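For this depiction, one protein chain was excluded, whereas all remaining protein chains were kept in their positions.
So that you can tell them apart, the chains are marked A, B and C in the order they are listed, and the count of residues begins at 1 in each.
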């Protein structure tokens, strides 16, 4: 039994995966679920298919490792009695009106799939007829690349499942707002909440785009900015969409089908939005216009709801995960941009390992927050 | 005290105004508020400015008479202790990117205003600067015609107010579904509801687009078709929109500002929609695209909700209001299309008068439902 | 390939299971999904555990047969590529503050389980400690009887899945309102919808509590009455409720846990409600008071939503399923009260068989609608 006491601030995917990683290693964890975080996770469309992304370098290394880790992560939850909760591996489909765009990436995707072990499945070039069989609402002008192992998951559901796993393993779940973090003696930290102080050996700030607010009074700079994403959920009543793949054009747009006729389309990438989680007229129009351009078959779909998340964008498009230099025991776990659901489970585990003194090579490539 | 017993079927503007007209003349009225009606009223944007419409002929005659009747109608409610409930005369603004479009209608509008007595107020040609002062979110490319007496009202609020006025005057309000209407003896009618029969001297079917359902078993044809309208409500927080005019481009689109930063934009006119009150991807996109083309200043407005109404469109674009030939005591009050809020108060009163044997010249221009 | 043409009216569980039963036998089916039906299904809490019910006689025979049929029914959907969509067999737990109540039913339940084959699982008498382990929010004053094979399913999800199965097998899905049903020639029927007529050999009226409306003009009496049920969904954040059993006190109340911390509690049984699907102050209070009396651990749960269904109650508490005498080709499928999700799959299949001339012994015990 580990005797460290650790507070994790933030109830989004970053916080709950870190708390879960700590709890299953026996640490004494308090997850402080601040109303100021978790929105990006709850709004997420939940694509788990790093192999089709346009990312590269250190980000892609972590992103693909995160995707490859999913089966193991879900097996761990399953062993605790938590069902798979809507996770489906129904494939990822890159599409274009221009074959040359697909030609240009096919080799890269093939190599990534080969490197993934069995998780990514197989790659297939598909013509417009096959595109339409896979996802009948799409334009007949599109051809594609189909990756059979692409998956999707509802962010809200996964977050809650991971949280309940942490609680089952002994983590304390405290729904409250954090007022301040202060040093305590030489080696500890006091987290001041609305209900009183929580004294710990280490504290992990996983508060998404609001992480800088908590670190600034400690003279620590965390280079993440808020980026609003609006994502709209449509419904095709009476259509079994559970086998439809996620759709990836060569733009930041995407479509994620869920069971029961539900299809999420989006999302906006509104840099400079501030922390203002609203559905706007222009954002809503853009999301629908882009979706209908790609998938005219959605024209008569019912609009169910629009979810809004404020993503924490690392200034170098990299996560900011690790211990803050010169602030022993103070950690951050944020900066995932649109990749939090894929990256969270592996990096949350890595941060947990690192705090407890175990190797965490996944973290070496990333920047940390920095003292001013 | 009148001794007639009358049932009015339908809880939209057509039904409640008829019930109110009957109740204030002493008739014994039961308003059967069928869940199958009233949606068009509840979704309505509530423009009361017939003078700027493109309609003509018998429809315009009734439409403008309906607008001119509003002050008298609201005064009647006020005398019963019902406040004005959000009715504002903040003007109606016709706009165009092409001065020639405005030139072409200016004389017609001027004449209509002159004919309205004082209700329509004054007419003014306004340049792009004035357009922007009147409604700051509009494109600077627009010039306009401003009619100072244009008004707006929330359909849902007006419907409820009229209903409560009818109840105050003794009408019975019965929330139930109508199963069938059958002749009763030689001169009466039995309205079969889920809870039992209601026997009356006359029955008014004011069930909007669903009116034909109730008349078909009586071998009566009512030539109205359902037309879906989707209308989106936006919010400009911290902006006092209570003095902004309604906006009328030379298309079926419009914008209706309400108090408190709320602006309704729309609406779709989906002929052939059937009775299917859904928000659709294509409808939502069209409404927002048209609104932002006209008013780029709404781009960052918050999307609050989209309301959907199924309008009853008369086949000749005319109301179908009056007694059915060869079916003594059977009346209809429907077919108003997008004009129900303007037409309802006057025509509801006219139908009430006609049932009670008083003159109702407003009805002579309109078709009735017809025996097959 | 069967050459019969059949219309099914109603998009609730009764309609979609009948359409599915017909489509998989090769009939030409049009499902007319009237907005006026389906509410009872969509609001349903989805308990599949007939063995713990207080019913008996012909109703219980059908009810238990319906429960035993579930694995076969779901396997059929699965073969079409439709996942199990939230169906869980997490047990059913009868509870009481009075051991004598449990003593009085234990033998009956044991016998029912033995008769069920393997579907119902095993029976266990549990003390208050075990009750609390199974469903930690319950009062510590309760002991219970635990039936391991009890299941639950979301009615809305199952309805949509069955509908999509029917469509996959060739059924046409028509979202429209039915105006009237009329005889056509000697042997057929014309279903008049808002969009036009549909001519068929047989028509199944599966319109829930609104079925009588459609049959009355044909001089057919269908003895079902509307009964409102209000059911409230609570959430225990961060609690893995996916293994919790449904809870059955010796009252009409119940609790149904779903995945992800969601727990449905209810429901009211408001006979005489008419067709008026509203959440009322008294209904909401009653549901919450009864739930907290049984499960004080839900006091701090979040109230998510209240769903309202209008159940079709057969006058003898029996389904009204079968062909109408003297109206060849006219069928009903309704009257399930609170048991529609359990009864629907088997009886929908039985009605389909019967229409197509195959044996359907399940139907012989039930009354039909009757000519006047």
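Note that a contact is a pair of C-beta atoms (placed from the backbone, for glycine too) under 8 Å apart; a residue touches a chain by one contact, two chains touch by 3 or more.
Fair warning: this is a prediction, and the values are worked out from it, not measured in the lab.
Asks: By the document's own contact criterion, which visible chains does the hidden chain reach in the full complex?
Replies: Among the chains that are shown, those touched by the missing chain are A, B, C.
Asks: Hey, which of C:75, C:114 or C:303 is the one touching the hidden chain?
Replies: Of the listed residues, the one touching the omitted chain is C:303.
Asks: In the complete assembly, which of B:165, B:265 or B:363 touches the absent chain?
Replies: B:165
Asks: If the hidden chain were put back, which of A:276, A:305, A:326 or A:358 would touch it?
Replies: Hidden-chain contact among the options goes to A:276.
Asks: Out of C:177, C:291, C:310 or C:369, which is the one that touches the chain we can't see?
Replies: Looking across C:177, C:291, C:310 or C:369, the contact with the absent chain belongs to C:291.
Asks: By the contact criterion defined above, which parts of chain B meet the unshown chain? Give residue numbers in ascending order.
Replies: Residues touching the hidden chain, for chain B, are 33, 80-83, 85, 88, 157, 160-161, 163-165, 167-168, 173, 175, 237-240, 242-243, 259-261.
Asks: State which residues belonging to chain A touch the missing partner chain.
Replies: Touching the missing chain: residues 35-36, 175-177, 179-180, 192-195, 209-210, 212-213, 216-217, 226, 272, 274-277.
Asks: Considering the whole complex, not just the chains shown, which residues of chain C touch the missing one?
Replies: Touching the chain left out of view, chain C contributes residues 232, 234, 278-282, 284-285, 288-289, 291-292, 298-303, 306.
One rule holds in what follows: only the chains that are shown with their structure count from here on.
Asks: Tell me whether chain A and chain C, two copies of the same sequence, contact each other through the same residue numbers or different ones, using over half shared as the line for same.
Replies: same
Asks: When the C-alpha atoms of chain A and chain C are each averaged to a single point, how far apart are the two points in Å?
Replies: A distance of 38 Å separates the two centres.
Asks: Quick check on chain B: which residues sit in contact with 2+ other chains?
Replies: none
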